[in-house]
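This is the structure I want to talk about, given as structure tokens.
Missing here is one protein chain; the remaining ones are kept as they sit in the complex.
Chain nomenclature is as follows: A, B, C and D, assigned in order of appearance, with residue numbering initiated at 1 for each chain independently.
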Amino acid sequence: MLYREAGQFKTDYTKDMAVFPILQDRIGVGVILFIAAVIIPLFGSDFLLQAVMTPFLVFALATIGLNLLTGYTGLLSLGTGAFMGVGAFACYKLTTSFPGVNVIVWIVCSGFFSAAVGVLFGLPSLRIKGFYLAVATLAAQFFLSWCFIRVPWLFNYNVSGAIEVPQRTLFGVPITGPNSAPVTRYLIVLAIVIVMTWLASNLIRGRIGRMWMAVRDMDIAAELIGIRLLNTKLLAFAVSSFYCGVAGAMMVFLWYGGAEAEVFNINQSFTILFMVIIGGLGSLIGSFFGAALIYILPIILRFVPAELGVPLHAATVEHLTFIIVGALIVVFLIVEPHGLARLWQIGKQKLRVWPFPY
Amino acid sequence: QDTIYVPLFTYRTGPFAGSGIPIANGMSDYLTMLNERDGGIGGVKLAIEECETGYDTKKGVECYEASKGKKPVITNPYSTGITLQLIPKAAVDKIPVLSMAYGLSASADGTNFPWVFNPPATYWDGASVFVKFAAQKEGGLDKLKGKKLGLVHLDAPYGKEPIPLLEALAKEYGFELKLYPVPASEMQNQSSLWLNVRRDRPDWIYLQGWGAMNPTAVKEAAKINFPMDRLIGVWWAGGDDDARPAGDGAKGYSSLDFHAVGTDFPVIKDIQKFVVDKGKSQVQKEKVGENLYNRGVYNSMLIAEAIRTAQKITGKKVVTGEDVRRGLEQLDITEARLKEMGAAGFASPVRTSCTDHNGHHKVFMATWDGTKWVKSSDWMEPMKDKVRPLIEAAAKAYVESNTGWPKRTEPCDKSS
Amino acid sequence: MLYKIFIDPFVQMGMAPDLLVQTLWDGLVAGVLYALIALGFVLIFKASGVFNFAQGIMVVFAALTLVGLHEKGVPAYVALAMTVAVMFALAVGVERLMLRPLVNQPDIILFMATFGLTYFLIGLGELVFGGNPKVMIASELGLPKGTIDINMLGGFVSLQKIDIAATVIASAMVASLAVFFQKTRVGRALRAVADSHKAALSVGISLEQIWVIVWFAAGVVALATGIMWGARSEVSFALQIIALKALPVLILGGFTSIPGAIVGGLIIGIGEKLGEFYWGPLLGSGIESWLAYFIALLFLLYRPQGLFGEKIIERI
Amino acid sequence: MRAPDGSPKARIGDVLLAVEDVSLAFGGVKAISGVSFDIRQGEIRAIIGPNGAGKTSMLNVINGFYHPQQGRITFKGRTRSRMRPYEAASGGIARTFQNVALFRGMSALDNIMAGRTLKMHVNFFWQVFRHGPAVREEVEHRRFVEEIIDFLKIQDIRRTPVGRLPYGLQKRVELGRALAMEPELLLLDEPMAGMNLEEKEDMSRFILDVNEYYGTTIALIEHDMGVVMDLSDRVVVLDHGIKIADGTPDEVKRNQAVIDAYLGVAH
Partner (left out) sequence: MTAAAQDKLAPTPATETILAVNNIEVIYDHVILVLKGVSLAVPKGGIVALLGANGAGKTTTLKAISNLLHAERGDVTKGSIIFDGAEVQDQSPNDLVKRGCIQVMEGRHCFGHLSIEENLLTGAFTRRDGKAAIRRDMEKVYAYFPRLRERRNSLAGYTSGGEQQMCAVGRALMSKPKMILLDEPSMGLAPQIVEEIFEIVKDLNAKEGVSFLLAEQNTNMALKYATYGYILENGRVVMDGDAKSLADNADVKEFYLGISEGRRKSFREGKHYRRRKRWLA
């Protein structure tokens, strides 16, 4: 009976509509934020910050982005990688063209460019649905990938053909480029991800979120209660691509520190989609779970044999990792097809009725 | 017990594993051999650790971060994509990057890239040798006028690398450059590209491909009856598995190379004796001595020599990344040294300097005879005079676009 | 510019008809091979509504098993039979361990599960066979080798014998599968399952049996695909990338239609070869990577369910 | 709105919606052929007929989901040859569906709130930050929706995802969603299918109250003759897409054509 809402009465609608109406949830979130913002930066190793946490957060943001589109609006997209790329290249163009403006501003603004591109490729969604829609987004994926390689203007005619991240500072502290400390970059990523998660939760709790979900669940009925399908879908494409774009820009500027077009390939799109599904379609918290499982699990698995002292070749470990991750995905789906988020909910439900089984 | 930690980023998985595996074997076998035969370098054992990248930049960066904590003396990214990520980090983390004949061509400029090394030759050197070779067969550079030279390349930064040089040479010598990009997703589906080749009828083709793209290209070339002796691959298109699938069709196909093939070298024999025969290698016995295997061995020779040089300069036994950087900058593998190493005739001498991290060394043609690669030309000097200005310009552009790129502070050692 | 887009290509076609014929032939062959991959997808999609992401890796896996067995000294035809048996075992395994517990779940979940399968097969395949590329044992299997050069139209058209064989084999497979699935009791049951697992269960259709059948059929198709594509270049894990090409084909033809896969394959194959050959140079070539998707998209705007796909039922 | 004595005559006003000579065919199937009828302000109008007679199709035509090949639809004085779904919804036509068409992944509350979409206008910017007007608007509409929830007595399932509710409650939530649109014309497609008697009584009560308290005009499709005869003011009967009768419940009940085609034994 540790976790229950009984006894917590809401006296007005505003409180009832809060993100975390239950006290225990609020405490939990506070603790997590504290760990993320204070404990990890203070005590985490560079490896943890740079190779685990930062990528995890970047992926989580991209996953949220795709979740808004696929999980909340029901539009399947396989172009996430490319939309992330648009964000990255836009940010690169912006910060090299206007070096005076702080790069964080540009990271966020680059989202608008991918939003615009997203809307463009979202147009066919009015007529095309389901897996068929995936082709429209695949067209985006391959076409944009091609552009990233073929339009040298995008990478400032660099001979290397890649984005090279210049050093930028905030209050004199380097935040991008090789001299920036992993912890600085981590904190920036964390801040952006927290703020954008909060904004996303605002959106989905309000009218727009309901419109999206209505379109997802039954578009005909949605149309008949007066929701304009095209506008709603395009808005979803825009917002989703915005998130992906920002994630892409963060990925290059705050994680990789430089990138080839290859980074934004179709595999990236699939990876994000899988994070969405494994985490739970239509769940923000699930996006974090999904990103963690798909990104962090293989890393951990890779360390296991070494920790156990089993002498295995790096390649064999990799093969086994693949096998185990593959099997685990299936197992997770069998245990809970609605994703980790649902597992989480059921866990809470069990806590609520604890110590009784149901 | 003191060791020197040498991480090897390799890929034995993923779509490019075909090229990755022999290289990985060669690299680790040579270093293991040093441990087994000599007890390491200068009496210090090497701690060799492979990290699997799958040719994926993400995993490469992860490997780098994971290895960073263990004080590596050198990084071998083994992928242009990963190299690009690591170049800016090298100076900060004080770990030199050795991207042997790949990576960023501009990093040959030691003044701007003190921490990055790409001997023995850059892609631009390679492309210039291709042009030279074509000219030689046509009867002189002036005979190139009006000829068509084609570049079949992977549509990615790696594949596009030779373009600026070839364009410059095209202007200078009056030949026409035709580009044939192969998108990564179409690596094994090149028929329309080769139809284009058939229409354009280029006189020579330079193949800058990787992985499954190469065998497909060679096969398709054979299919349209393109004369094989006019198809030249960059050194990365010279794997045994690149030519073998085309069978007889690939006979006469040549690729650039900078080290010998086969097992007739004391050093390779030592590897067989101390490593392979003792079951300390993952290699299949008959694959020892193949082109890409020897490429790996060559790569490790450079690593080992750099460490040895570092020990010599500093007088320390256990060297650090900073020391090895100095060692890499002063590599001087002479004929005599090669002989000592048991590698006489295996490669040409290599020398680097403070300003020149590459050396622009000689390369030669290896031709596929239907079952193996055989050396088919003399060592050819690249057009260093054409390549060097491009490199300096590119390095300058790189530094300019990366605002805040640090000025070189590392002093040049006297001897270089 | 307009001239270059609208007139020049046709002038070229007229000037060098041999190249046009060659392009068409190449497109045809590519189309048939795409169709072969797409067919694997269609089979499984028809039977379970599952979009089988693992089809690409099944192609690699089948081809690797075949070549791997042969390397171990098993005669070619015996290896072929053993590979078929392996694909059957795979089908049974997939049904038991993956599909059965996931019955009646949304399509996207099953899609995700096939992704897990992909990972699994990649790991397993590399563990067992290693990542080295292998040479397809085409001639050992009695597939013809070499080229037929036909002098015609003031030039020549070269036909690869293996391509001709591929076309014949693929067409035969498609035809027989089409008949089997359209005209038989099992075929009907398949379509029922794709419509609704729940209802299919309730009328006593044995999902287990049906799934084993189609996954096995898809496995055999994967094997054929692997042999054909492997013979064109090499057998390696890179081959799975080619499987993505099946997507526009599928979508254009309609996910549920076997003839759709063939027609879609041909349209995409020929369309993209013509596009790349005649219009590609305008954009600097290499446009094949996305051209197929745009072709498919154009068709979709007319028919959202693909050319032969079942109509999407919108009723309330 | 309701006349003091509650008599039907005072309740019913002018023609709200008129369908004239509407025909609809799907390929060879003629779903509706030349049907005309009207619905007056404030009345409960039943549409009955055997299975496949074209009743649902008629509703689909009225709210613009199907486009008839022929005929005119006059709604609130405007005549057109076809409706558009958005037009219909914003013009005040709401409906429930024969096969429950709720948004299955959303809670009952969200479903009903979704019905308010057309009435909510705060722009994207405020919504993203969930600030000022956005919150005020949300609260204001929530209040309205809570009233509907109370009215339909579904307080306790507010937060349950509707996919898990039993059929009868789903139908009730669907009615709630339609009511949230504050419609002038409410189209109900078999609202009582699959309910037991007690629930049918409840539902009848809701329908009557909606009609009386909110003055909403209702078009009702139902196969339970008891309900139809008790609730409706006028009944139109379709068979094979053709109108075979139109009149008060009593007239219709006695019509031989109706008995033959639909009722079977006289009820």
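The rule is simple: a contact is a pair of C-beta atoms (placed from the backbone, for glycine too) under 8 Å apart; a residue touches a chain by one contact, two chains touch by 3 or more.
All values reported here derive from a predicted model rather than from experimental measurement.
J.: Checking the contacts here: which visible chains does the omitted one touch?
T.: A, C, D
J.: Using the definition of touch stated at the top, determine which of D:Arg40, D:Arg104 or D:His223 touches the missing chain.
T.: For the chain that is not drawn, the touching residue is D:His223.
J.: Can you say which of D:Glu20, D:Glu146 or D:Glu182 touches the chain missing from this structure?
T.: Answer from the full complex: D:Glu146 touches the omitted chain.
J.: Which one, D:Met195, D:Val210 or D:Val235, makes contact with the chain that was left out?
T.: Answer from the full complex: D:Met195 touches the omitted chain.
J.: Touching the absent chain: which residues on chain D qualify?
T.: So the residues of chain D touching the missing chain come out as 26, 29, 49-53, 56, 98-99, 146, 149-150, 153, 155, 164-169, 190, 193-202, 204-205, 208, 223-227, 230-231, 262-265, 267.
J.: Can you list, in ascending order, the chain A residues touching the missing chain?
T.: 10-13, 16, 346, 349-350, 353, 358
J.: Can you list where chain C touches the absent chain?
T.: Residues 103-104, 185, 188-189, 191-192, 194-209, 256, 310-311, 313, 315 of chain C touch the chain that is not shown.
The definition used in the following text is that only the chains that are shown with their structure count from here on.
J.: Out of curiosity, which chains are bumping into both chain B and chain C?
T.: In this structure, the chains that contact chain C and also chain B are A.
J.: Specify the chain most distant from chain B by Cα centroid.
T.: Max centre-to-centre separation from chain B belongs to D.
J.: Provide the C-alpha centroid distance between chain A and chain D, rounded to the nearest whole angstrom.
T.: Taking the mean C-alpha position of each chain, the two centres sit 41 Å apart.
J.: Two or more other chains in contact with one residue: find those residues in chain B.
T.: 12-13, 155, 183-185, in rising order.
J.: Touching at least two other chains at once: which residues of chain C meet that condition?
T.: Correct list: 122, 126, 131, 244, 284, 286, 289, 316.
J.: Using the touch rule from the top, collect the residues of chain A that touch chain D in their complex.
T.: On the chain A side, the touching residues are 12-14, 17, 199, 202-203, 205-208, 210-211, 213-214, 216-218, 220-228, 235, 282.
J.: Please give the residue numbers of chain A that touch chain C in the complex, ascending.
T.: Against chain C, the touching part of chain A is residues 76, 124, 127-132, 134-136, 138-139, 142-143, 145-146, 150, 220-221, 224, 266, 270, 274, 277-278, 281, 315-316, 318-330, 333-334, 337.
J.: Would you pull the chain C residues touching chain B in the complex into a rising list?
T.: Interface residues on chain C, with respect to chain B: 16, 19, 22-23, 26, 29-30, 122, 126, 130-133, 135-136, 147, 158, 160, 229, 232-234, 236-242, 244-245, 272-273, 276-277, 280-281, 284-286, 288-289.
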